[in-house]
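As you look at this complex, bear in mind that one protein chain is not there, while each of the others sits in place.
The block that comes next holds chain A.
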Amino acid sequence: MATATYPPPPPFYRLYKDYLQNPKSAPEPPPPIEGTYVCFGGNYTTDVLPSLEDQGVRQLYPKGPNIDFKKELRSLNRELQLHILELADVLVERPSQYARQVEEISLIFKNLHHLLNSLRPHQARATLIHILELQIQRRKEALEDIKRRREEARRLLKESLGTLDGQ
């Protein structure tokens, strides 16, 4: 990746020399990027939640298809408390070596937040399921209502027909 203070513009402009005469002679714009890409020296991704490795952070909880969120959250909490105690010890005995402990603590916090953020898609799907269920229930109630009213109207008409005939 070349870096320069005042880089020249990319040389693609030469391809569009005859664009006014023939719009097809120039190449199409590139399709939108998906997945991970590099922009100005930084790694980005178009996924909703970039994984921890993409941000250069070590992942402390085990990977895998189904994570037991409660267990991992609780164990991360215990780790956090232990590291805070360790920091207190280090500050008492070897105050100049605090940086390592502070880094460990911030690593645990990043893992905690990433775990919580990865719960969000699950929550979104659960909300969607709940909304769909409510909607189905409301529609069924409306259906029953309409059927009942129709039956009622038909009954009234029969009654009135009978009353008229009886006259």
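Note that contacts are C-beta pairs under 8 Å (C-beta built on N, C-alpha and C of every residue); 3 or more make two chains touch, one makes a residue touch a chain; residues count from 1.
Quick note on the criterion: contacts and distances are computed from a predicted model.
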Listed names "N-acetyltransferase domain-containing protein", "Two-component response regulator arr5", "Mediator of RNA polymerase II transcription subunit 21" or "Cytochrome b-245 light chain", with the criterion being the UniProt name of the chain not displayed: "Mediator of RNA polymerase II transcription subunit 21"
Residue of A:Ala26, A:Val48 or A:Ala153 touching the missing chain in the full complex: A:Ala153
Among A:Leu15, A:Ile33, A:Val48 or A:Leu119, residue touching the chain not depicted: A:Leu119
Sites on chain A contacted by the missing partner chain, in the whole complex: 65-66, 69-70, 73-74, 77, 80-81, 84, 87-88, 91, 105, 109, 112-113, 116, 119-123, 125-126, 128-129, 132-133, 135-136, 139-140, 142-143, 146-147, 149-150, 153-154, 157
